[in-house]
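One protein chain is absent from this view; the other protein chains keep their places.
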Amino acid sequence: MVVVLAGDSTPAHRAEVIRRVRATGATVAARSPELLVVGGGRPDAGAYLAELPQVVNVATLTAEYPLVAAESRCQEPSVVSIAGCRIGPHGFAVIAGPCAVESRDQLVTIARAAREAGCHVLRGGAFKPRTSPYSFQGLGLAGLDLLAEARELTGLPFVTEVLDVRMAERVAAVADAVQVGARNMQNYPLLREVGRLERPVVLKRGPAATIDETLLAAEHILAAGNDRVVICERGIRTFEPGYRFTLDLAAVTVLRERTHLPVIVDPSHAAGATRRVPPLALAAAAAGADGVMVEVHHDPATARCDGQQALSPCQLQELTRSLRLAAGAAGRTLNPTPADTLVAPALAANPVPVSATPAVEPL
Amino acid sequence: MVVVLAGDSTPAHRAEVIRRVRATGATVAARSPELLVVGGGRPDAGAYLAELPQVVNVATLTAEYPLVAAESRCQEPSVVSIAGCRIGPHGFAVIAGPCAVESRDQLVTIARAAREAGCHVLRGGAFKPRTSPYSFQGLGLAGLDLLAEARELTGLPFVTEVLDVRMAERVAAVADAVQVGARNMQNYPLLREVGRLERPVVLKRGPAATIDETLLAAEHILAAGNDRVVICERGIRTFEPGYRFTLDLAAVTVLRERTHLPVIVDPSHAAGATRRVPPLALAAAAAGADGVMVEVHHDPATARCDGQQALSPCQLQELTRSLRLAAGAAGRTLNPTPADTLVAPALAANPVPVSATPAVEPL
Amino acid sequence: MVVVLAGDSTPAHRAEVIRRVRATGATVAARSPELLVVGGGRPDAGAYLAELPQVVNVATLTAEYPLVAAESRCQEPSVVSIAGCRIGPHGFAVIAGPCAVESRDQLVTIARAAREAGCHVLRGGAFKPRTSPYSFQGLGLAGLDLLAEARELTGLPFVTEVLDVRMAERVAAVADAVQVGARNMQNYPLLREVGRLERPVVLKRGPAATIDETLLAAEHILAAGNDRVVICERGIRTFEPGYRFTLDLAAVTVLRERTHLPVIVDPSHAAGATRRVPPLALAAAAAGADGVMVEVHHDPATARCDGQQALSPCQLQELTRSLRLAAGAAGRTLNPTPADTLVAPALAANPVPVSATPAVEPL
Partner (left out) sequence: MVVVLAGDSTPAHRAEVIRRVRATGATVAARSPELLVVGGGRPDAGAYLAELPQVVNVATLTAEYPLVAAESRCQEPSVVSIAGCRIGPHGFAVIAGPCAVESRDQLVTIARAAREAGCHVLRGGAFKPRTSPYSFQGLGLAGLDLLAEARELTGLPFVTEVLDVRMAERVAAVADAVQVGARNMQNYPLLREVGRLERPVVLKRGPAATIDETLLAAEHILAAGNDRVVICERGIRTFEPGYRFTLDLAAVTVLRERTHLPVIVDPSHAAGATRRVPPLALAAAAAGADGVMVEVHHDPATARCDGQQALSPCQLQELTRSLRLAAGAAGRTLNPTPADTLVAPALAANPVPVSATPAVEPL
């Protein structure tokens, strides 16, 4: 059962409706500002709830992912803002940075290049999931500090991956957005944990995940209380050995049909080779993505991770120029670049961005 | 062993070199205007041939597909011309038409719409490969006649699929280009047969074919004597059920690296739904394809084949406008539309376009 | 509409029913001894036909593949006999031989080894579909003659692939069964051609073909008049690079549910390495296949084709011993080996095994 709340409902209204739901014996399995997913309760619970003043409608739960489905927002696409960078319809965002944070020099050099090329958000891994236990696993917390420093120097907000549920709050205390990587797309404790954060989440599609499974992973996050989710297509596993992953740009069109959440594309991991990244980034823009996320390195030959697919600062600059045209073919304009100021001090003053109450009850 | 001939070699020169190759006991496994692929022969055959006046170089055969490989043309992309429509670098071609030829009215209506939308080549199936024996199999020879009539009325050259080796010559006698469909990509007798035709060939990648297997299929055609081959990416088989095939736009970038042959993209079969075709066509253009091939129907609801993925004439017009921008992002301009004249009468005067001599000997 | 004929219908009865079908204005799209697939006709055609003496039932056509579907034989599995070797329930058949026929010595040596190991049918390619135009393409007609000679010497019937529609009759005039290879599974002219032969057909599943597409390919053959089809699972394309193809033994169980046709498994092409062939052949037997087809070579190191996956005669002998146990786990017994006599002279006296009338009319 989905309970649709009035658009002008306040938190107090919502709390009141939730109180009434529970009074019927039902439980709130998931909630968003506009919707409650409700299970159980007296047989007449639906009729009773439908008459509450703040309730617009009570519908049977048909979609597999009621919070994420396009219908849940009347086909109106959402905008997710990463510290002021709006990811959603009309605009186009470029997220760029190194695969892994390696050193202060490396990160600051690349962040400045990203800033100069007109990018909007910095990416960089402090905790790296690596196929081999003997590969570089990232700088960890020290990497987070460097990302914060690069933000102060360039004004670019940053997104970084969280690997371990036990680190989610610490990462979110510093980062402007957290990323759930492709290998963790079905790591449900992690999805619930980032669902409790007050930070936007970039959720990467797993290499063997269907589009619907990806949306169900997003539903886990929304059901836990966080509706600021950006889906990221980054390539799927197929039989073709000519590159690393098969970038699935048709998924952008299908996601658009099925969800209101914004959709971006990471062409770097799929391409597996620098020269293929720009054509695929342009293709993503032309296909109607809300943004791209690309890997950049000022000295790819010495990169500790994925150097073979990193753009140079110069290639990044050229790419953002062409992206303007490709996004234009899809009826979009590149986002404005962040104002030339340092980040707002509010961020540091917001140390534990976790919602206080558990958002989900057993259905 | 690959024997590279001088750029100004005449057929007589080439014949003389071939005579000398055979004199060494070697055989000519494949040939193009610039290359001979040679097997066997005396141990000193290479050194002997290298000294012939028209021979620029004799190299060891390293590539799996020596005629098709980008190196065989010094990384210079080829242009394949379909009755004046140049498919290759810098330009961008739009091939459009119905999945199947259904009737004179249907075809002429759609051909005129394609012409008006600024498309360059008409497509339409007279012989249809159908998964079920109980589906409409096409109008056959009558369909070919209708295609020829549509060409006369609109000036658009046409490409149509050949399914059966026994029909290859008859199709080629009428069509401006023949298509080898995805299911026949490894039908070697058919590849050899179209390799003997004097018509361009659009070779579709099979849904389970790697990029290298696709190039080896093209090599079969070139080895049989026909180097006017256009590769067409049309989607591969993956686990994703959200659409018909996974359009592999990264393949466009990889094909570009590996072959001199032009590469076009058919987004219609992969998309499986009309609304997804324009974003994917734009993505193909932005990714650097040399053209797209799209399905169009003036009344999709009554189409006898694949109506659910056909563009309406109006959508086609809108698409070609946007393609101009997307191709621009990749540094290309849309091809000029064909001059407003009927096709050259030369075509009818060229009834048996088959090369007289078998092109391949056992290696 | 499916018209089910009485079990004791003679050809004359069948002809009479067909005459009546046509009298209603309907056409016979496909036929088998027990079924007619009928399209069109007067509105009351069904009721009229249901009352004919030889007609048991007239049903709406629901299955996509009415002739091939398990229901069309009341879930009773068919037996297809290759010159006396019964492929079907209860028994288990071993088809073995070289990938390609290379020489008289090679073939006779291997055929004798297959005979001694207790195999039932000889396999060997005279026409080889090869990914590269520069690979060995088989001995052609000379290879066919050698296969016939090996049959005379060992008493083993043989199956060999037909690649080209123009050769189908010539191959069928000599071979005991013809094979349609995986790359030709959707070569519809070829399917129709083998559907007109009076020879059993081994139809290999294409590497990107779903189970249902495989059954639809078989339906093409049955619809053309030949219901002696054996489906052969031989591995599908997936992302795993550790072997050549992913052998899909679950397909054996699903095929069993959906079709009455016998199902065998070729583990050699999937395995891509000799040491993996026996475990996979045993697995196929335990999974309930009706037989296996394996590649054998007396000197794998010198094989002109796929030597790396060929069993030695000694390994073949060991395998057939273990197959007895694995087939036993599935409730089957190995077929008896062919009696120690030469093949019946009838074969040579049956030179043009093609049905005289075209079997399919437009639906």
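Quick notes
A, B and C are the chain letters, set down in written order, and residue numbers restart from 1 in every chain.
Basically, a contact is a pair of C-beta atoms (placed from the backbone, for glycine too) under 8 Å apart; a residue touches a chain by one contact, two chains touch by 3 or more.
All of these numbers come straight from a predicted model, not from anything done at the bench.
Residue A:A208 is the one among A:A6, A:L52, A:L153 or A:A208 that touches the chain missing from this view. Set against the missing chain, the residues A:A69, A:A150 or A:A223 yield one that touches it, A:A223.
The chain omitted from view is touched by exactly one of C:V202, C:L280, C:C305 or C:L334, namely C:L280. If you put the hidden chain back, the residue from C:V4, C:A270 or C:L334 that touches it is C:A270. Chain A residues in contact with the hidden partner, per the touch definition given at the top, are 29-30, 37, 39, 61, 64-65, 129-134, 137, 163-166, 183-184, 186-189, 206-208, 213, 216, 219-220, 223-224, 236-237, 360, 362-363. By the touch rule set out above, chain C reaches the unshown chain at residues 208, 210-212, 236-243, 246-254, 257, 270-271, 275-276, 279-280, 282-288, 322-323, 325-326, 328-330.
One chain of the complex is left out; on chain B, the residues touching it are 237-239, 241.
In this section, only the chains that are shown with their structure count from here on.
The greatest centre-to-centre distance from chain A, using averaged C-alpha positions, is reached by C. Judged by shared residue numbers over all numbers used at their interface, chain B and chain C contact each other through mostly the same positions, with over half in common. One finds 51 Å separating the Cα centroids of chain A and chain C. Rounded to whole angstrom, the centroid-to-centroid distance between chain A and chain B, based on C-alpha atoms, equals 41 Å. Per-chain Cα centroids separate chain B from chain C by 34 Å.
Counting partners per residue, chain C has 237 as the residues that reach two or more other chains.
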